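A single protein chain has been omitted; all remaining protein chains appear in their positions.
Then we have subunit A:
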C-alpha cells in the first residue's frame, strides 16, 4: 500500500509542479507582452503627439496668417478699423505660436518651416502690411493693389503653398507612424501566440511523458498489488491451515512473546480477543491468563516457563482445564530455522475423549476383575468345601449346581468380552441366512424363562411372517441380551412384553419391561461399551457393560437399528428394526414340497461317490445337475453352461486347481461372479470361504438334503425361485 501511495503522490506532485511552471511561463509571457505593447504604444504616442502638435501649430500658424490676410483684405475693402487691428494683432499671436513651435522642433523640415514662417512674418507684418495700410490710409488704394499685385500676393501664395506642403508632410509622417505602430503590435501578438504555442507543446510533451510514467507506475503498482495479494493469500492460507488443525497452537519467540496463535487455542481458552490482539503478548501475561483456567496453575506455569527456556525442548505435559472440564496434553518443541532456534511451538491437544476412554477402560478392567473374581471365589470356595468337608448329598448337590452356574457365568463373561473385541475389530463373520424372527424369539424366551419366576414374558406377533436375513446365532444373542436385561433390570418382577410388527419396509421387535428404567442422562451412553449405569439400585445386578454394545454391533452388521425409550422408574422399551426381506414368500401358494424346476447346478467334487450322492439328491429336488470330478473341466464349460448355483469342494486331490483358485477364477469374471457358490468341504475354513465370496459353507459330513435346502434358500432370496415354498418350521429348524 505504501509503495503505491508514494508513487501516486510523487506523480501528482510532479504534475502540480508542472502546472505551476506552466502558469509562471504563461504569466511571464503575458506580462512581457503587455509591457512591450505598452512600451511601443508609449514611444509611438509621444512621437504621434509631437507630430500632431507640430501639425496643429503649423495649421494654427497658417490659419492665423490666413485670418490676417482676409481681415486685411476686409479692411482694405470696407475700411473697418476693427479688422485692421485684428490683422495687426495677429502678428503678436503668430509670434507666440512660433515660440511654442520652436520648443518642439526636432527635424530640419521644422527648422526650415519656422524660418520661412518668421521671414514671412517679418515681411508681411514688418513690411507688406504696414506699407499697404499706410498707402490705404493715405488714400492710395491703387498703391495697395499695386503692392499686392507686384510682390505681396506672390509671397503670400508662396508661403501658403510651403506651409501647406509642410502640413501635409506632417500628416504623411503621422500616418506612417500609425502604420508602424500597428505593425509592431502585430509582431508582438504573433510572437506571443508563438510563445503560447511553445508552452502548449512543451506542456503536451511533458504530459505525455508523465502519462507514460504513470502507466509504468500503474503497471508497477498492479504488480505490487499482485505481490501483496499473493503474500496476503499465503499468509491467510497459513492462518487457515493453523486454524483448521484440531490442536491449539501457540508459537512464541525466544523472548517469550507470542508470535502466532490459532483459533483452536483461543476457543480452548475462550478468549474473546481476536488473534491479532493475542499476538505480541508477553510470556508472563499469557501464562497467567492461561493458568487461571487450569486445575493446577503452579505446575502448569512452571512447565511453560521451562518449555520456553532455551534448552528445555520437546517436553510433554498433561493438564486439566476447568470450565469446561477438559484434559489437555501439551507438547512443546523448538522451532528451528536452519540451525538457530527461533522460538518454541506449544501444541495443546484436547485428549478428553481419549482420557475418558482410558478411564472407561481402567474402570472396565476393575469391573472385569470384580466380575471375574466373584464367580471364581464361589467356584474355588465351594470346591474347597466339597473337597475338605463331609457334606450331605443335598448340600453337595447345591454346591455343584452353584459351581456349574458360576462357571457358566464366567464363560459368558469371557465370551462377551471376546465377542465385542472381535466385532469392534471387524473380524466377526456373520452367516446370514433367511430366518424367521418369531421362531428365534420363541427359543430365546423359552431359555430365559428358566431364570425367572417373577416375570411374565409374552410374545405378540402382529407381523405377517417376520423374515429377515441374518445370522441365527447372533440374532439369538441380541434377543438373549435384551430379554436378559429386561429380567435383570426389573428386579421386582413385572411383565415383559415382546411385540413383533411390520412398519414400512422394516420388521420391528419391541421388548418392553416394567423395570427400573433408564435415567435420562444415561440414554446416550447406554450402548457404548463398558458403560454401566452406576446407581445403588442396580449395583448388585451383575454385568460386564458389554451386552448392549454387543447388541448394537450385531444390529449394525444386519443393517438394523436398536434404540430405547424409557421412563425412569417405570420401565424401558428396547426396539430393534431389521430390513424386511422382499421375498415373494408371503404371496406364495403353499406347496408341500420343494421344487427347483430345472435350475442348473454345477457340482465339483473329487470324491466320485459323494458327487453321485449329491447329484441324486439335487435331481430329486428337480435341479438340473452337471457333475465334474475335475475343477478344470468345470471351468472349461462354465461360461457356456452359466449355472444358477455351484457346489464346490475345496480339496481336489487329482487337480492342480483347488477349490479356492476355482472360486477366485469365477469371481474374477463379470458374468460369473454373481453365481452363488456353495462350498462343500471337510475343511472348517468358513471365514476364508465367506471372505472369498462363498454364499454358504457346508462342512462335511452333512446331510445332502441340507445342501439342496441351502441352494433353494439362496435362490429364493435372490428372487430366482419364485415358485418354491419352503415350510416355515423346516426353515426354522434347519
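Keep in mind that, in the parts below, contacts are C-beta pairs under 8 Å (C-beta built on N, C-alpha and C of every residue); 3 or more make two chains touch, one makes a residue touch a chain; residues count from 1.
Keep in mind that, in the parts below, contacts and distances are computed from a predicted model.
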For this session: Refer to UniProt and select, among "Periplasmic component (ChuT)", "Alkaline phosphatase synthesis transcriptional regulatory protein PhoP", "ABC transporter permease" or "Xanthine dehydrogenase family protein", the name of the complex member that is left out.
Result: "Alkaline phosphatase synthesis transcriptional regulatory protein PhoP"
Problem set entry | Hidden-chain contact residue, picked from the options A:70, A:185 or A:402 | A:402
Problem set entry | Touching residue (missing chain; options A:154, A:211 or A:377) | A:377
Problem set entry | Where the missing chain touches subunit A, by residue | 369-370, 373-374, 376-382, 384-385, 388-389, 395, 402, 406, 536-537, 539-540
